[in-house]
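Before anything else, here's the structure in question.
Of the protein chains in this complex, one is absent; all others appear in place.
Each chain gets a letter, A and B, in the order it is written, and its residues are counted from 1.
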Amino acid sequence: MKDNVLLQVSHLRTQFETKEGIIPAVDDISFTVERGQVLGIVGESGSGKSVTSMSILKLIEKYNGRILAGSSVKLEGRELLGLSEAEMCNIRGREIAMIFQDPMTSLNPVFTIERQMVETIVRHKKIGRKAARSAAVEWLAKVGIPEPEKRIREYPHQLSGGMRQRVIIAIALSCDPKLLIADEPTTALDVTIQAQILDLLRKLKDEVNAAIILITHDMGVVADMADHILVMYAGRALEYGTKQQIFKNPRHPYTKGLLASIPRMDRMEERLFSIEGNVPNLLKPVEGCVFRERCGYAREECGGCQPELLSLSDESRVSCLLYEKEAKESAHE
Amino acid sequence: MDRKRKENVRNSFWRNTVQKFMKHRVAMFSLVFLTVEILAVVLLPLLMDLDPYTTNVGCFSMAPDDRFLLGTDDVGRDVFSRLVYGGRVSILVGFVSALLSAVIGIPLGLLAGYYGGIIRMTIMRLVDIFMSFPAMIIQLVLVTVLGASATSVMLVIGLLGWTGFARLTYSKVISVKEQEYVEAARASGATNFRQMFQYILPNSLAPLFVQFSFSVASAILQESGLSFLGLGVPVPTASWGNMIYSAQSLSTLVYRPWMWVPAGMILVATVLSINFIGDGLRDALDPKMKI
Partner (left out) sequence: MNDSNALLAVQNVKKYFKGTKGCYVKAVDDVSFSVTKGETLGLVGESGCGKSTLGRTVLNLVNATEGGVIYEGRDILKLPQREMRMLRKKLQMVFQNPYSSLNPRMTVLEAVRAPLDIFGIGTKEERFERSRDILRYVGLDEYQMYRYPHEFSGGQRQRIVIARAIISEPDFVVCDEPVSALDVSVRAQVLNLMQDIQKERGVAYLFISHDLSVVKHISDRIAVMYLGKIVEISPKEALYDRPGHPYTQALLSAIPIPDTDIVRERIILKGDLPSPMDPPAGCRFHTRCRFATEECRMKEPEMRFDESGHGVACHRWKE
């Protein structure tokens, strides 16, 4: 089991310094990703899910962010947080590739697809331009772009949104990364195009044997794609589990509420369950559990501090005092 | 009820704006400076025995001493008195002409931006025409026709300065007009007038405050230019402009700085503080800026 671990993130804490104060965007997040697995990180805006992925790649300094001491991100046992910027450049794109939400902004509008793809491949795989070009065409065909020989000479604006996202995926996968981080890869796309892209990712996942971290706010998308799910809220991990467990037997009140508040295609309901209140403002330090103010089960003890992630089984952890007893029992067994 | 009223007062727009403005140190300092200056030019002549016109025979170009606080000019007039009286003219010309420009330019820009089409064409072409003439020459001609006086200087500068306001308002309005809240106002049944003055104009004001402060400054300078050519405020009336232009002679520039340095310094300080006040107002009027 252990040697199968590709990425290990432990006690990751990232802060942003702004004019109004310090924002603890990610607060003590730990998780592992195994080879060939898909980890879905779900959360609403401000939950810290994107910051987590940016922190893994050390891409947060330019936004005045800071990863605090004590955090650790290990890729195949190698600590990434201590690496220099130059060393990180060889990791990014080569070993960990990333797909962003907006396919327009992650392609350079003034260069052709060919130039952008060939440059990336040449840089990371150290092969000649000719070989790189044929590899690029091959990848475009693989991601389902018709007439790749012709399309490769076009500029990003000549492609539709779905096509652009396919190009991004082709670029990301063309260097055989070990880990692919997909940050809301389909949010900007229409449902029918989203279905195409998810379908593509699912097919490619088996082919390239890369692990995927899929970041999204859409529970439907993780249900479709993920093996394990990490639920984040206000910078904290509230629950971690297998997909089946999270959907069949959600434990944290937030996860429960979230699932119940989504209108379902497969059911008719008169009225939606709704979580009262709003997402907390991270500028004001939260006392106790971050979900306390909106939680129907909140008790006095919840005001103390954020509960540890309690292990309920090998693959199920929850940060909620309701499960203290259960966790103790499972520890005894 | 009491609490409600308290909240009401605390959150009122103007009170908020004033509070925010007061936190803006530089702007606040500038405001104090400008107020003191205006009070000085208005009140000092009433309190002190100031005489800007008499030529003191035998006291030409005298350096500052007990009798003449800032010395005398080349025809023997008291520089300090002229500075105070000149301030009256310069500040008045600056504000009145900038105000005139704004009053003409802002509504025209608003109309052009809001309605578009033929109205926009007409107004913006008019702006282009006005801007393509050399302003100084028109000013000279107009002043010649109207006769040189403080009033005609204000009119001329104000009437020619509106194009800047119109352009700026126009460009801001066409972007604000596309905002959803303007469409929302229209969907709620707001009249064109209400859309323009309650939704579009308040959200277009910020750069106009800055433009206004520049306009005041530029009007003061233009008046100086006109005075220099003998077409501004006619002699012997003093203005900061015609005092500075006494430095045209090399010997005054080099050997008799008291004749022009005080006017120059006060002019720079005034222009700067007006600009700072403009900045401060712009920030204070933005509800998103935190106190």
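Heads up, the rule we're going with is that contacts are C-beta pairs under 8 Å (C-beta built on N, C-alpha and C of every residue); 3 or more make two chains touch, one makes a residue touch a chain.
Note that this is a predicted model, so its numbers are computed, not measured.
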Among the chains presented, those that the missing one touches: A, B
Touching residue (missing chain; options A:25, A:73, A:169 or A:221): A:221
Selected residue (touches chain absent from view) among A:20, A:85, A:266 or A:314: A:266
Sole contact to the chain not displayed, among A:56, A:96, A:113 or A:163: A:163
Residues belonging to chain A that touch the chain removed from view: 44-45, 160, 162-163, 190-196, 198-199, 217-224, 243-244, 247-248, 254, 257-259, 261-266, 268-269, 271-276, 278-279, 294
Residues in chain B touching the chain absent from view: 3-4, 7-8, 10-13, 179-181, 183-191, 194, 198-199, 202-203, 285, 287-288
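The rule is simple: only the chains that are shown with their structure count from here on.
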Centre distance in Å when chain A and chain B are each reduced to the mean of their C-alpha atoms: 55
